[in-house]
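One structure is given here, and the rest of the page talks about it.
Complex shown without one protein chain; remaining protein chains in place.
Right after this comes chain A.
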């Protein structure tokens, strides 16, 4: 089964790698030029979150708030209440962990135009270890009313998610990564907010993935195909609002769903999909995720492999799920 044209030509030569945080920095520059209402805040991590380029290009529209994330989000809310669109960045651990209350009370309650774009999410932060591997951010963000949540699969999609975030009225959370990861999409790909992207057709099971685990999920699907198992692969880059229709169709067509994320299963993509499945079309499910555990130091690839989130781990989980499906 051939890949739809939206995919990058992975088969032809070396796959290209780029971090989604780089795409964020580039997208901010584009937005800054096009829209004078865009302001950017950071908490002493502008080199790492890639907001530094914006700070150089538009110094009057950039506010470094120092190592004080709660205040950064509150100030972003104040700026947004005056008609500006505020992008606020730090590492996912601090942006959503330290400033959860400010995101809820000062941004989401008054429904303000603050875009929390957090980098260094998930296991693939790597060697910094568990204190910096934010594995609960999607959970925290998706449960707040008014908040919208996006997790781009690669740099191509990340750029479009940032542009979409700028257009959306109200609060948005975008989960971005530190690691340089494979480009999944062709340049011609068009991200649609709130819609899952069908990456691969198949009806034996559906693999629904988000973020940097979409690439290994695709690899797993190819490996399964070589064994005669045709997996449908959905890139669920909008976690909220969730594309319930695509999930229900996948459950109905495939009869089994595997979710994949470098995030806790509790409250994460797996939980969100499970809710949609249970309410609409119950089928056997399995979740490749962090199972109520913290990470540890290691390279991103080592960590993904250790926790079964690499292609081989996803392939093995898919086969276990197929047994439960009774195929």
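Please note the rule applied: contacts are C-beta pairs under 8 Å (C-beta built on N, C-alpha and C of every residue); 3 or more make two chains touch, one makes a residue touch a chain; residues count from 1.
Assume contacts and distances are computed from a predicted model.
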"TolB-like translocation protein signal peptide", "Amino acid/amide ABC transporter membrane protein 2, HAAT family", "Ion-translocating oxidoreductase complex subunit C" or "Transketolase" - which is the UniProt name of the missing chain: "Transketolase"
Residue in contact with the excluded chain [from A:6, A:29, A:109 or A:316]: A:109
Contact with the hidden chain (one of A:8, A:45, A:65 or A:220): A:65
Contact with the hidden chain (one of A:8, A:23 or A:75): A:75
Contact residue for the chain not shown (choose from A:40, A:84 or A:321): A:84
Residue numbers in chain A that touch the chain omitted from display: 39, 60-61, 63, 65-66, 68, 70-84, 86, 101-102, 105-106, 109-110
